[in-house]
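One chain of protein is taken out of this complex; the other chains stay put.
Going in written order, the chains are labelled A and B, and every chain counts its residues from 1.
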Amino acid sequence: MTQPLLRVEHLTMRFGGLIAVNDVSFDAHEGQITAVIGPNGAGKTTVFNCIAGFYKPTVGRLTLTRNATPYLLERMPGNDIAGKARVARTFQNIRLFPKMTVLENLIVAQHNKLMRASGFTLLGLFGWPGYGKAEAEAVDLARYWLDRTNLTDVADEVAGSLPYGGQRRLEIARAMCTEPVLLCLDEPAAGLNPRESADLNTLLRFIRDEHKTGVLLIEHDMSVVMQISDHVIVLDYGRKIADGTPDVVRNDPKVIAAYLGEPEDSAAVQGVV
Amino acid sequence: MTAAERLKDAIMAAGVAALLALPLIGFETVDTGGPLGIKTRFDYIAYAAIAVFLGRLGMRIALDWRRNYRESLADKLDPVDAVKHKSVLSDLGRKADKWLMPALIGFAIIMPFLPFANRTVIDLGTVVLIYVMLGWGLNIVVGLAGLLDLGYVAFYAVGAYTFALLSMHFGFGFWETLPLAGLLAATFGVVLGFPVLRLRGDYLAIVTLGFGEIIRVILLNWQPVTGGPAGISGIPRPSFFGFPFAADPPEGTTSFHQLFGLEFASLHRIIFLYYLILALALITNIFTMRIRKLPVGRAWEALREDEIACTALGINPTNTKLTAFAIGAMFGGFAGSFFAARQGFISPESFSFIESAVILAIVVLGGMGSQAGIVLAAAFLTLLPEVAREFSLFRMLAFGAAMVLIMVWRPQGLLAHREPTMRLHPAGTKPGGGTP
Partner (left out) sequence: MEYFLQQLINGLTLGAVYALIAIGYTMVYGIIGMINFAHGEIYMIGAFIAVITFSILGIVGITWVPLALLIVLIVSMIITGLYGWTVERIAYRPLRGSFRLAPLISAIGMSIFLQNYVQIAQGAKIKPLQPMIRGGIELMKGETFSVTISYLQMIIMAMTLALMIGFSYLISATPLGRAQRACEQDRMMASLLGVNADRTISLTFVLGAVLAAVAGVMVSLYYGVVDFYIGFLAGLKAFTAAVLGGIGSLPGAMLGGLLIGLIEAFWSAYFSIEYKDVAVFTILVVVLIFRPTGLLGRPEVEKV
């Protein structure tokens, strides 16, 4: 059996006395959309931050397998997780470079590739032609994602001037410009209207089907999750309480209890968890 | 605000000003040999209070007027256009970089041959250009990478002393020493920056502030090497690529005036030095313009905007910031070796915190990022005390106040604007067939 794209094993994260994530294990696969859901404070964003390297997990192993090479994410600094293991992410509160243009945002995302092409600046400084070619290719890639996210017309506008939905799309386009194998999205549908939400679903399916990129997303909006996910993981109080296809999860009594509050007779079910 | 409220507010402000002024302005300590004597100057307190009263009242009226103006503007424009409504000053900055820069460079090139150019004017021009170069160098650090360096003068000092020591003790010429001085200054930048740049931006500010002071302390106290407070004198002057500027060149060498068949004139060296610093400054400028369009330059600007987002894109923040810091230090080192070569004498006095503050003021007032703005600010800040001697006492007072006011009023800098480093659609055309 092939290795999953991302394997999370026994992930635990403590802040002082608080256990935000408690012994969570799951897999995410290439060409699949994996959703992590759960009520507020369930530890979803913490799981994300551990995967993206913003926190160092207290216990646990995070293995990403790219080209049959395993990368142990918990041992890598954040920028290597993005640069070497190729995990890209977006943020719950959008983090663009607001004073730079939309296009520049996408070019910055291709930094490491362009750095090498510019001979770590030295060759680029003297106008080495190889750099010009690399830059043109970078612009082509940027344009590809601009077209997919409907931002081509505003490519030369400052990112901060885009409307909210545009900024969300730009953040995804920017993450995709790093050519990731795993794309982590932190509540991508938050604040979007139904139409934008539907467009987002189309975009995510496109990324999954055409690029075979694994997508890991945190989402509150159950309609988004149930429509596009291949695989759903439910967290509650830092523990995993369910793991399976949307249909299985939807009918899981523990999940219903976690979301709707527990009916009196389900205390027994909770006890099992 | 109603008129009565404004008046009340201004009276309050004047009252606070009077209280603040009471001990420090109202009483003047006089040395009498024994205990300090005291003279009173209560009239000054009244002046201070009145000035604050009028200033505050004026400010309130101006603010209310501006708000009304903006509200009326917002009614006229639809919200999308209002966002794009560019400020007059940043437009001015854009125009300055586009039109004023070539004009300034052209003027700087022909300046020594204009009729009014005498020794004093050319010397003054050289001083302005030193500050322009320092401003452009620091701008890489502060304006592009968003790192606050409060000890920039330390790198200037490293360059100057490297030049002085290498040329005095090892007989190195100007052109051999220049790269070494830059390299050494950059090395200092790396050694200092490496531990600190991992941390929050504020720490860099205070560490560079301390570093500037420490370099000064070492220069003052390391007598055998730096000559202590007396400094180093008799530093060899740069030659014209091996041809010295001398009336009677030593046996076997040709001097500059013989080479070109000119009458000897001491002005030749002054003009040569002027062009030398002009060339160095222009190199700094061209370098900055080019590196902005390279990945590392874009990464600097991106780091200034959002470091966490940069990390998530695979950019190593520490190394990237370090390159900006070291390159800025390198240009400071270049400027320092030019300074030592020109003066022929250096002492720790030239490298006090005030110098760092002046350079920072040039960058801030000029508008972080605007190359032309920095030229204007450098010219203004160095020429003003020359023109108005009595102003020199109040120079730093005014700089400090100006830095606060600009941060409050226009924190991005007076003429700040930002030109995109690349475009998808050529400038002036609007996608979708619209007109510009």
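What we mean here is this: a residue touches a chain if its C-beta (ideal position, glycine included) is under 8 Å from a C-beta of that chain, and two chains touch if they have at least 3 such contacts.
Values in this document were obtained by computation on a predicted structure and should not be read as measured data.
Novice: Which listed residue, B:131, B:172 or B:211, touches the chain dropped from view?
Specialist: Of all options in B:131, B:172 or B:211, contact with the hidden chain holds for B:211.
Novice: Of the residues listed, B:68, B:221 or B:319, which one is in contact with the missing chain?
Specialist: Counting the whole complex, the residue in contact with the absent chain is B:221.
Novice: Residue by residue, what part of subunit B touches the chain that was omitted?
Specialist: 16, 19-20, 22-25, 27-29, 31, 34-38, 142, 146, 148, 150, 192, 195-196, 198-199, 201-203, 205-207, 209-211, 213-214, 217-218, 220-221, 308, 353, 357, 360-361, 364, 393-394, 396-397, 399-404, 407-408, 411-412
Keep in mind that, in the parts below, only the chains that are shown with their structure count from here on.
Novice: Express in whole angstrom the distance between the two chain centres, defined as the mean CA positions of subunit A and subunit B.
Specialist: 42
Novice: Touching residues of subunit A toward subunit B in the complex: what are they?
Specialist: Within the complex, subunit A contacts subunit B at residues 52-54, 77-80, 82-84, 88-89, 91, 95-101, 103-104, 107-112, 114-115, 118, 120-121, 124-125, 131, 135, 139, 142-143, 146, 152-153, 155-156, 161, 174-175, 178.
Novice: Given the complex with subunit A, which residues does subunit B contribute to the contact?
Specialist: For subunit B paired with subunit A, touching residues are 83-84, 287, 290-291, 294-296, 298-299, 301-302, 305-306, 308-317, 323, 418, 420-425, 431-432.
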